[in-house]
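Encoded as structure tokens, here's the structure I'll be asking about.
All protein chains but one are shown at their positions in the complex.
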């Protein structure tokens, strides 16, 4: 992951894209890529959505959009100095206290 | 990252949330979390957005939303059998061919 | 609709919010409000989503988010000089040519 963050930083630097990579622009780009994932699934039934990787073309599109989301998330973390894995570890800790096992009966809102 | 994916899977299993975690629902949740990041930045100037981590409360909110985006991205990859790091590596390879250094003068569209 | 656009403009002017209402910020706010609608529906089955107005609290939340989406859409149209009803009329004309009735077998992508 650190290696990928370095590749992304070098990629942007070589093309002089850093001036565009304000945190505000990167979160917009992240949300646009997340929506491109939603677009693939928007008209599917839950059952169809579970079979989405059986079609090679759709599997490729989904994998490609996952990569785009991760790319912008890592670039955002780079410019803001956030460690995404540590952030998620801490968040799961908090959620384990917030949603104790016995009381839960539905998904995280 | 594999360890976090396992923690997330155990967290969801212990609360019987897996039936809700269809790919369609997870991409919706991912896009909602990405938008909660956008919400923090929506009225800021580019300059203000670059200083967002200097305020401890805002820094905490941003870090928390980054964790949420990563959590849903990893859970989506888990249910679809996608390796997010390999996907991003392959995507950077493709982008290096698609956007050769000398011709580029603007950001990745 | 013209009256609502005028109310929104006066509301923003009275609070000196116009400097924040760049087209870039308004589209971000619009997408955030659209995601707040998605959030209400993200874990529902298709069938549950069809019954969402039978619960008064949820009905109120949905109606409120619909209003927010429309508010930002109208404010965006105001600052950009777009007539949203004319834009939609023209779009339906184009879609009728693009998706002739006899050939269609699925939703607008």
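So that you can tell them apart, the chains are marked A, B and C in the order they are listed, and the count of residues begins at 1 in each.
Rule of thumb we're sticking to: a residue touches a chain if its C-beta (ideal position, glycine included) is under 8 Å from a C-beta of that chain, and two chains touch if they have at least 3 such contacts.
These numbers were taken from a predicted model, which means no experiment stands behind them.
Taking the full assembly into account, the omitted chain touches A, B, C. Taking the complete complex into account, A:32 is the one of A:1, A:32 or A:53 that touches the chain left out. One chain of the complex is left out; on chain C, the residues touching it are 1, 4, 7-8, 11, 14-17, 20-25, 27-28, 30-31, 34-35, 37-38, 40-41, 44, 46, 49-50, 52-53, 62-64, 66-71, 73-74, 76-77, 79-82, 84-85, 87-92, 95-96, 99, 101, 104-108. Summarising the interface, chain A meets the missing chain with residues 20, 25, 28-29, 31-32, 34-36, 38-39, 41-43.
If you put the missing chain back, the residues of chain B touching it would be 28, 31, 35, 43, 45-46, 106-107.
By definition in this document, only the chains that are shown with their structure count from here on.
Viewed as a network of touching protein chains, the structure reduces to a complete graph with every chain in contact with every other.
Counting every residue number used by either copy at the chain A-chain C contact, over half are found in both chains.
Look at where the CA atoms of chain A average out and do the same for chain C: the two points lie 25 Å apart.
Among all residues of chain C, those that touch two or more other chains are 28, 31, 35, 43.
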